[in-house]
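With one protein chain removed, the remaining protein chains of the complex are shown where they sit.
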Amino acid sequence: MVSAYFDFVRIRFLTMLAYRVNYYSGIVIYAINIGAYYFMWRAIYGDAETLGGFTAAQMTTYIAVSWMARAFYFNNLDREISNEIRDGSVAVQMMRPISYLLVKMMQGFGEGIFRMLMLMVPGMIVAVLLFPVSLPTDPMRWVVFFVMLWFSFLINSQLNLLTGLFAFFVENNEGLMRMKRVLIDLLSGVLLPITFFPGWAKTLLEWLPFQAITYLPSSVFTGRLNGEEVWNALYVQIAWFLVLIVPILLMWRSARKRLFVQGG
Amino acid sequence: MLAIDVNRLRKQFKVQKNREGLKGAVLDLFKREHTLVTAVKDISFQIPQGEICGYIGENGAGKSTTIKMLTGILVPTSGQIHVNGFVPHKDRERFVKEIGVVFGQRSQLWWDIGVIESFRLLRKVYRVDETDFKRRLDELIETLDLGDLLNRPVRKLSLGQRMRCELVAALLHQPSILFLDEPTIGLDIIVKTQIRDFLKKINREHGTTILLTTHDLQDIDALCSRVIMLDDGHIIYDGGLNELKDRWSKGREIVFQFTDAVSLDRVNSLTAGLDVRWTKENEMAAKVWIPREMNVSDVLARVVSSAEISDIKILETNTDEIVREIYRTGSPEAGEGIRG
Partner (left out) sequence: MTKILFSLSLFREYIANYIKTKLTYRADFWVEVASDLLFSAMNLIFIFVVFQHTPSLGDWSEAEVVFVYGYFMIPYGLFSTFSNLWNFSERYIVKGEMDRILTRPAGSLTQVMLENVDPPSLIGSLVGLGIMATAWWRLGLSFDWYDPFVLIVLALGSTLVYLGIYTAIAALSFYSDAPTGITPLIYNIQNYGRYPIQIYNKTIRFLLTWLLPFAFVGVYPASFFLEEHRDPLMAWLTPAVGLVVGAIGLGVWTHGVKRYRGAGS
């Protein structure tokens, strides 16, 4: 049973390997993204020592690691799900003796592993060579970072599942998906750390799941968060992971009902 | 004049080879291997204007590839094609104005708007004159009985209704050749019959040349005077349907419904001396197989004269079985023989 799920990871990994144009362009484009933001932040810092609690050096590391983390957790599960709902193939998949949602997560994970090994690792090496990125020396920090990265993936995928499942209830969730993508990039901290937002917005964002996707793990990696704060950050991620299970299951249940009562 | 003239037509595809396993996949990332697949192997055929020709063969035999080359979607690797005097892949935009295409599995129509809106849009695309359009549309609507469907969006139509609309869409600009790829797939028998009758009608009244691919051999039976059969990129038969049957059909069968119970011995004795084979259908019925060269009436006369019969059914070997028979025995080499 479990091995069936792992097969989905493996198959997606192999599928990703087949898209080699994506692979090559992915490396180039992630490098450009990091480069562009590096220079933009340098201009933003100007002569300033620290902004929003980040030193210029920390900011560089933050940008590099955030984009690389994004490479890992990013996936298009929302689009896949809503396509499958719209062309009706979801009904077939629901008949299979395995959980549709778990299968989707596994496929996303396969994609993530692919991007981590083939894109994130080489990309990070390039970034370290090109830009003044400073890597943490404490091995414990690395371990915690990778655990947190795993939760970034889970939370981001959960949000994708939610957005995708909306296709059961609305005729067209294209707009919603686009909105979600923009929201995650802005509010998760890829574009700018949460600490840059004005006080009220910062407070609001700390109560939203987005910061758990990028801001928290990247802050741990850059050494912005230390000691107790590191563990708190991890707890926040775990909490969001658990909380988000609830709406997904609720939505899934009413989606099934809808599907079986109305025939899709 | 020839509607379609195909000469030594060939189409090759480069197909990517996926190496196995993780190692293979990683290798593929850096260096791809390809194999060359020949889908259509130097075929030649001519179709005169006004003919309805069936283009049959198993999946992957090269039917769709040929149709795509004939309609200008694909460019041949080698060989010549002339359709309506045009080379389809050159001068595509002018060429396609003269042809109609229906792909059974894909819609030509806009999903969300009323059917009539799609027709109006197609009128613009094909630059059909308004009065011609009106006349043509009225005629098509009447023969295909579409009147009350016109304002419904396509997504609300049944497959049969949609298919009839697809035919209208393909014929609005009065093409002289109509290409149909699986036009009756998935339809019920009533709609199938309606579509067949319709195709015969436009062929008769407008002299429209029709080339259709199908898996449904009743389509062929009902429509085609000529059949081209493709296997593995080669033409293995090109000729009339009747000759095809004569050649490959192994004989006919008659089912007798007796008034009393019968045994195999009993029926065998009825036709003693004739080279026929009896099988029992049930208590009161038996089926006899008669070889092609024997006269059906000889057998009938023998049986009817010495037994009480309540019903007789003569079964012609259907084309389905013929195809299977050819596939079983007919290598392409043998096919050359049939053609010659």
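Going by the order they are written in, the chains are A and B; count residues from 1 in each one.
Criterion: a residue touches a chain if its C-beta (ideal position, glycine included) is under 8 Å from a C-beta of that chain, and two chains touch if they have at least 3 such contacts.
Remember, it's a predicted structure, so these values are computed and weren't measured experimentally.
The chain not shown here is touched by just one of A:168, A:197 or A:252, and that residue is A:197. Considering the full assembly, B:113 is the residue among B:2, B:113, B:255 or B:274 that touches the omitted chain. Screening A:57, A:147, A:176 or A:248 against the full complex identifies A:176 as the residue touching the chain left out.
Listed by residue number, the positions of subunit B touching the unshown chain are 11, 13-14, 16, 39, 65, 68, 71-75, 89, 92-94, 96-97, 99, 101, 103, 106, 108, 110, 112-114, 117, 120-121, 124-127, 153. Interface residues of subunit A facing the missing partner chain: 18-19, 21-22, 25-26, 29-30, 32-33, 35-36, 39-40, 42-46, 48, 51-52, 76, 83, 170-172, 174-176, 178-179, 182-183, 185-186, 191-192, 196-198.
We take it that only the chains that are shown with their structure count from here on.
Here the CA centre of subunit A is 51 Å from the CA centre of subunit B.
Residues of subunit B that touch subunit A in their complex: 18, 22, 25-26, 28-29, 32. Only residues 13-14, 17-18, 20, 23 of subunit A touch subunit B when the two sit together in their complex.
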